[in-house]
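What you see is the complex with one protein chain gone and the rest in place.
Up next, subunit A:
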Amino acid sequence: MNDLTPTREQRSAALEGMGCKRKRVEDIRFTQGKGNYVDDVKLPGMLHGDFVRSPHPHARVKKIDDSEALKVPGVLAVITAETLKTVNLAWMPTLAGDVQMVLADGKVLFQNQEVAFVVATDRYAADDGINKVIVEYEPLPPLVDPFKSMDKDAPVLREDLAGKTSGAHGPRKHHNHIFEWSVGDKELTDAAFKKAEVTIKEMISYHRTHPSPLETCQCVCSFDKIKGELTIYGTFQAPHVIRTVVSLIAKLPEQKIHVIAPDIGGGFGNKVGAYPGYICAAVASIVTGKPVKWVEDRIENLTATSFARDYHMTTEIAASKDGKVTGLRVHVLADHGAFDACADPSKWPAGFFNIVTGSYDFPTAHLAVDGVYTNKAPGGVAYRCSFRVTEAAYCIERAMDILAQKLNMDPAELRLKNFIKPEQFPYHSALGWEYDSGDYHTAMRKMMETTGYAALRKEQAEKRAAFKRGETREIMGLGVSFFTEIVGAGPSKNCDILGIAMFDSCEIRMHPTGAGIARMGTKSQGQGHETTWAQIIATEIGIPADNIMVEEGNTDTAPYGLGTYGSRSTPVAGAAIAMAARKIKAKAQMIAAYKLEVHEDDLEFDIDGFRVKGLPEKFMSMKDICWAAYNSVPPGMEPGLEAVSYYDPPNMTYPFGAYLCVMDIDVDTGVYKVRRFYALDDCGTRINPMIIEGQVHGGLTEAFAIAMGQEIRYDDTGNVVTGSFMDFFMPTAVETPHWETDFTVTPSPHHPIGAKGVGESPNVGGVPAFSNAVNDAFSFLGSTHIQMPHDFWRNWRAAKDLGAVA
């Protein structure tokens, strides 16, 4: 060794492995406009398809006349349900076990439903054609309010289900009922309420909203008649699942379907499901023999492809006088729109909503969910959350604040009193989950100390007094949120999509020069997988992250995986990467032992290679081992250095966090100002702190939007009134608050690298923090619960209703 020999720290830093704020690989192309998104795909002779959509929320389709449309220059075909019936594709299965019309078959069930698909030489001609398709409708009474879905005289929406008394998830109680799902011990819970000293009950609504990534849903389908092969470029969060679904419903051999998800401009759950546009573009390509592109516009995106939430949660907590919770009872009315197109694991019609006991030690709980149909767009998807987890977190976090108010206790103190204690992990919740790890008290106290929580409460008390004296018109709210997420779906024992277990996969192939490629079953939509996956490999096998290329999104080359959503990539695929890397490392150790002429057991891994124990000079770098793998492996060993891992997680992971929102509201205008927002996240082992922080910023901004105004709203006659970014609140840099981030680290005990996933935590934990801040601000004026979204007008309305404004 000499002065030029790098130190251990230098060798380690050179890897840019886990824990490093590695700059992103993706940014080189994205900052130069050289990303390759679906709309950038141009194939020779490519046609464009676009939809004729229904202006009515509920109507019978009497006649579709395409004769004038077919005379429009450039228009080649008009596809209707009748066309699709010839290939048995007028309806398609949803991920939730329901069926959905691809194109209107006899009637339409929501405004902007797909009625016909016009195929033309370019997007302008397609639009001309749409204007010439004449559709004759007979309007039917619309059903908008989910609370009226199961009225005796409610209109029949789904005529295809006539006489069906049970659906994919058990018995149906009414012609507009989809499923009832219940979990927990009803008897024990009812008993807890009977003897409770204190109870609260509130109907807490989580309004309908939309993930609305900046790039809409789109695809290019190209059918090769000679080979009988279908290639689909699409905005798919789960490309392999799409391939299987297409194979099953189009009856095409799976090996002849090539699904490619190129760069994706955000997903947030919008790009998990299968939409009519994909089916129509594929059929149009088969019919015309040419590639067909379908690109949704923003209005179509907001009004037709999957919405999120729309959960109406009647919530009750039983507690003792000193604030110890003794029972939780929740009934949810879930509005799924015209078709149940939920993107949940198959056995979970309400997702993982049974995480609703949250971070608290409830001795007993009972939950029942009723899904119903309405004349609205179908869904709903998990908008940056594990399945229905954000609804659950909002429900319990709002309810805990309501209980605190009733008990005249501080909301933070009430939470501290009821947290699951560190020694209770692994913790079995009353509604059936096994929480892997957590240290809630430490996280909560860190939040309170860092923000000066006690001083803020004191300031609030002074401001309230000043308000009552008429010295100010501003009120102040502190929104506490302590969430526990459940992510990483999931173990094959309880998670599948259409029968496919929700494992994920990684294949690593090392090349002779000490470089390699990792192919994945996941698909980044902005999460930076090309950067972070390489960091895990770098730490595991000692090859610099820069030397590892990560490839995702091509079903021909990637091992089968279930895709990226529900914060499952790090918990599931991240584990698969570590396991595949460890297989590489094990073989590398055998090669090193052979080359260094020692027994394998005499070697130890040292950052970037293997060293003979006790003989520091005898070292073989991973780079040299890669060369040896193609040159001089031990006798009897196959050459090469590659491995694949399919990882079936033993459990979910349970990230958590403590958030605080400090908000001031002017009662005369309803205008709020987020003075401060602090977010402490515990996602276990941190792979790239820069990316984690970025994810938290983005998720908080979405939470801010949802809580403070972002809503898909219908009027009483079924018109969607939030169909563009003019009406659908999309915060700009001006409205968006400044974010403070912090962390604790409680690794997952069952994950190979201890990571839990973080992408969705800020959306899950952020919404209750904002809503609790608003509610906390108004509480001293006598309110217990104000429904979201809390826009200026609603804040002013609340102040007026409470008598604070004349």
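What to note about this one:
Following the convention adopted for this analysis, a residue touches a chain if its C-beta (ideal position, glycine included) is under 8 Å from a C-beta of that chain, and two chains touch if they have at least 3 such contacts; residues count from 1.
Definition applied: contacts and distances are computed from a predicted model.
Per UniProt, the protein behind the absent chain is "(2Fe-2S)-binding protein"; the candidates were "Alpha-D-ribose 1-methylphosphonate 5-phosphate C-P lyase", "Cytochrome aa3 subunit 2", "(2Fe-2S)-binding protein" or "Peptidoglycan glycosyltransferase".
Of the candidate positions A:D504, A:D682, A:E702 or A:E760, contact with the hidden chain is made by A:E702.
The missing chain, though absent from the display, is touched by one residue of A:D98, A:E114, A:E215 or A:D370; that residue is A:E215. Listed residues A:A14, A:A191, A:A501 or A:M730: the one in touch with the omitted chain is A:M730.
Checked against the full complex, the one of A:Q100, A:S437 or A:Q527 touching the unshown chain is A:Q527. Interface note for the absent chain: among A:F51, A:F268, A:W294 or A:W533, the touching residue is A:F268. Within the complete assembly, residues 23-24, 26-37, 39-40, 42, 122-124, 212-216, 263-266, 268, 297-299, 525-528, 690-691, 693-695, 697-698, 700-702, 724-726, 730, 732-734, 736, 738-741 of subunit A touch the chain that is not shown.
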